[in-house]
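Only one protein chain is missing; all other protein chains are in place.
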Amino acid sequence: MLKFILKRLGLLIPTLLGVVTLVFFMIALAPGDPARIMLGERANAEQLAQLRSELGLDQPLSKQYLLYLGRVIRGDLGKSIVTQQKITDELTDRLLATIELAITSTIFASILGIVLGVAAARKRNSWVDYSTMTGALVGVSMPVFWLALVLIMIFSVGLDLLPTGGRMNVRLYFIPITNFYLIDGIIMWFREGKADYFVSALKHLILPTIALGTIPLAIIARTTRSSMLEVLKQDYVKTARAAGVPERKVVFRYALRNALLPVITVIGIQFGLLLSGAILTETIFAWPGIGKWIYHSISARDFPAVQGGILFISFFFVMINLIVDLLYSVINPRIRLK
Amino acid sequence: MSDNIKEIAPPAEPGFWKESWYQLTRNRAAMAGLIIIAFFALIAIFAPLAAPEDPLEQTISARLTAPFTDGYILGTDDLGRDLLSRIIYGGRISLIIGVVSVGISLTLGGVLGLAAGYFGGWVDRIIMRVIDIMLAFPYILLTIVIVAILGPSLTNAMVAIGISQMPRYARVIRASVLSEREQDYVLAERSLGTGNLELMFRTILPNTLAPTIVQATLGVGEAILSSAGLSFLGLGAQPPTPEWGLMIASSKQFITSAWWVVTLPGLAILLAVLGFNLLGDGLRDILDPRLRD
Partner (left out) sequence: MKKLFLLVLVLASFTGMAFAGGGSESEAAAPAAAAEAAAPATDDKAGGVLVFGRAGDSVGLDPARETDGESFYATHQIFDTLVEFKTGTTEIVPALATSWDVSDDNLTYTFHLREGVKFHDGTPMNADAVVFSLDRQLSEGHKYHEYGPWKYWLNYMGMSDIVGSIVAKDDLTVVFNLQKPEAPFIANLAMDFAGIVSPTAFMADPEGFSSNPVGTGPFKFVSWTKDSDIVLDRNDDYWEEVQLDRLILKVIPDATARWLALQKGEVDVIDFPAADDLPAMAADPDVELIQQSGMNVGYLALNNEKKPYDDKRVRQAMNYAIDRDEIIAAVYGSAGQVAKNPIPPNIWSYNDSIEAYPYDVNKAKALLAEAGYADGFKTEIWAMPVARPYNPDARKIAEIMQAQLAKINVEVEIISYEWGTYLDKCDFGEHQAAMLGWTGDNGDPDNFLWVLLSAPSAVPPAGNIAFWKNDEFTALIKEAKETADVAKRTQLYMDAQVIFHEEAPWVTIAHSVVTVPVSSTVQNFKISPTGTRVFKSVWLEK
């Protein structure tokens, strides 16, 4: 086990190194002088020179790369051109908003996806199966930004039930405690004896969660179904059935726990994708997370920020995939033998 | 794992394709997908005939006309342009984007996958390392960043989508090349002195077609989705191009007053992508026997 973990961790280092290298060269070799792009046509040669030396652009590329690598290893992603703040600070300020949304979406997609997937597999070729699978196919074909707008149209504009954006009614301004507004809402509930904060946070989460969770939901439902079908064909399930074990018990006690193995991998991967893929959803719901921040940095052509942002998310993504792999090997020892 | 593939992936023969087509016609979902795609393709090709009006013609006095009024079947947008015509021309643009992006990924991924699979050894290791690194970036982020660097335009969006989707083709093609490489027919050709390049492109490549077709069909759908998303963010098509994502972006301020300008282009995206996903799923069941149950 330890050997497997070490081997997997060993693979991590070249991957991360590759990620840093690719990010660096993508930005460095992009057409146009970054200093010039950032400053616009500030004909002021002095400012240009100053910025270029600030960014280390006057050094040879190989040296720039080593310098950048050194800084990244020390956890320094540089400063944003627009705000002049440290990029790591800007990112951590927004990270929790993104994670909160990714977690609620993953939970929503997992629970509903597994339930639907199991139902479809149990009643194969029934209307339950067909409608679930059709729904799942429509789900993966869905333009998320459009779904988000349609949800707003129905639930905010039409039915007037839910807010259109943001994380909490700004009127309920409070000092964030954990910066997960749901948890903060509960703490405030205890502290002030009123549920307003929690309710507001919850209401603000519903639509973005649905919008962001739809595609993972569809994928999880499909995976659960096919994995479940696979397992139900296995001998031990047949044996259990033949031995007169009640069908419910066969499905939930024996089949499901094995069928969930691949599903957990998929959930992990989807969680990683949600952290990065929330650009559209965050933009539409004015959700102050990393996706929206990256979008702003891109439109401002704030290249150090873009560079830092993708690096940060990719690291996160790689780490999550690693953790999913490791967890999977814990649950399913066979994989280690390969 | 590769042992299994060798057994069940026979060299392509006319009979294989004929049999596949027969199976396809019996797969209702895949046929539905094919019909949707054919429908969009026809409309795209004959857009000038199908569209009642010029998609760029503004009639400010008729702005935001509701569907089925004053002869506008699907109504007009906020500059008084006929929505139906814009959606029709949008289909043309989306199909082009889908096909061109997939073409780019196929070319890049095909060359890399072939080289990696055929030569093996250090060539394979380097290529797969690069591919793994690319896969370490979340797909959407990679696409957005590439467009951001190249500058927002429809062409750059296609290039970005093409590059970001490339790794999966490289992987698929490499896997099938690996399984073909040691097949008897290849060994026979090689013993006859056929050169590397000719072997790769004339003999092995055609036999990797089946899994590639599946991947490409699904890829077109995803490319349409991605380009709509990019355009929605202002990173893809630019006004006044009747691109579906852009149409939604520029009418999102009318969600309270004119539902049709937001909903209809989105439905078009959904339907087109659904078509490719239906067909892709069906093809996978038929062409990729590993996934049959």
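What to note about this one:
Per-chain numbering from 1; labels A and B assigned in written order.
Operating definition for what follows: a contact is a pair of C-beta atoms (placed from the backbone, for glycine too) under 8 Å apart; a residue touches a chain by one contact, two chains touch by 3 or more.
Every value quoted in this text rests on a predicted model; they were computed, and no experiment measured them.
Of the candidate positions A:99, A:188 or A:232, contact with the hidden chain is made by A:99. Residue in contact with the omitted chain (choice from A:9, A:49 or A:327): A:327. Touch with the chain that is not drawn comes from one residue among A:122, A:225 or A:292, which is A:292. Contact between chain B and the unshown chain involves residues 56-58, 60-61, 63-64, 78-80, 234, 238-240, 250, 252-257.
Seen from chain A, the chain kept out of the figure touches residues 39-43, 82-85, 89-90, 92-93, 95-96, 99, 103, 106-107, 110, 156-157, 160, 163-166, 169-171, 173, 175-180, 257, 260-261, 264, 267-268, 271, 286, 288, 292-293, 296, 299-301, 320, 323-324, 327, 330-331.
Keep in mind that, in the parts below, only the chains that are shown with their structure count from here on.
One simple way to say how far apart two chains are is to compare their mean CA positions; for chain A and chain B this gives 24 Å. Those residues of chain A lying in contact with chain B across their complex are 14-16, 18-19, 21-22, 26-27, 30-31, 137-138, 140-147, 149-150, 152-153, 157, 226, 229-230, 272-273, 275-277, 279-280, 283-284, 294-295, 298-299, 301, 306, 310, 313-314, 317-318. Looking at the complex, you find that chain B touches chain A at residues 29, 129-130, 132-134, 136-141, 144-146, 148-150, 221, 225, 228-229, 232-235, 245, 248, 252, 255-256, 259, 262-263, 265-266, 269-270, 273-274, 277-278, 281, 293.
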